[in-house]
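Here the complex is missing one protein chain, while the rest keep their positions.
The block that comes next holds subunit A.
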Amino acid sequence: MSTRHILLGLLAGSPCHGYDLKRRYDELFPQARPLAYGQVYTTLQRLVRDDLAAVEGTDSDGGPERTLYRSTDRGADELAAWAQGVTPPAPFVTNEIFAKVVISLLVAGTEGGDRTAEAAMYLQAQRAAHMVRMHELTGLKTTPGADLSTVLSADYALAHLDADVRWMATTATRLTTLTAEVDAV
């Protein structure tokens, strides 16, 4: 995720402190790794350097002095271009699950083991693990009062896990053919 653009987006509404930006970021993206303070301030400094954000002033609010940042016109343009820009559809073929199936079909995990059966066992176990996670995510998003960002991020994760599960089911039915192809290489 582009932290730079997300912070720019959070600044677009009204001027904000680094601390508030971090808090709002963590609220909006609960499934993501919490943003480190260091990263917030480094990103803000770069935004100021590039004239996308500016220092609005400082306040202390009874505590230590804090810098207030705001977005600039250039920042608003940059944000709009990012938000509307199409993200290149990623070729997910380098996924680890895919790699494990190919390697399992290439090399038996145990001496004299049946590679096709081992790959099938792996797919079965992986599918079960996916289903457990999908069950948890479904529980999260259907909990009464679940907030919008939880629902959206759970939906996103569920759709991707579902795609994996579909791929695993198709691959499972093709294992015998795949083993023959790997042997022919």
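Everything that follows uses one rule, which is that contacts are C-beta pairs under 8 Å (C-beta built on N, C-alpha and C of every residue); 3 or more make two chains touch, one makes a residue touch a chain; residues count from 1.
Here, contacts and distances are computed from a predicted model.
Engineer: Just to verify: the chain that's not displayed, which of "STAS domain-containing protein", "Hydrogenase formation protein HypD", "ABC transporter ATP-binding protein" or "Alpha-E domain-containing protein" does UniProt list as its protein name?
Structural biologist: Hidden chain identified via UniProt as "ABC transporter ATP-binding protein".
Engineer: Could you tell me which of A:Met134, A:Leu152 or A:Val182 touches the chain that is not displayed?
Structural biologist: Candidates A:Met134, A:Leu152 or A:Val182; residue touching the omitted chain: A:Met134.
Engineer: Among the options A:Ser2, A:Asn95 or A:Thr142, which residue touches the chain absent from this view?
Structural biologist: A:Thr142
Engineer: From the list A:Thr3, A:Thr67, A:Thr116 or A:Thr150, pick the residue that touches the absent chain.
Structural biologist: The one listed residue touching the chain not shown is A:Thr116.
Engineer: May I ask you to list the residues on subunit A that touch the chain which is not drawn?
Structural biologist: 116-117, 119-121, 123-124, 128, 130-132, 134-135, 137-138, 142, 158-159, 161-162, 165-166, 169, 172-177
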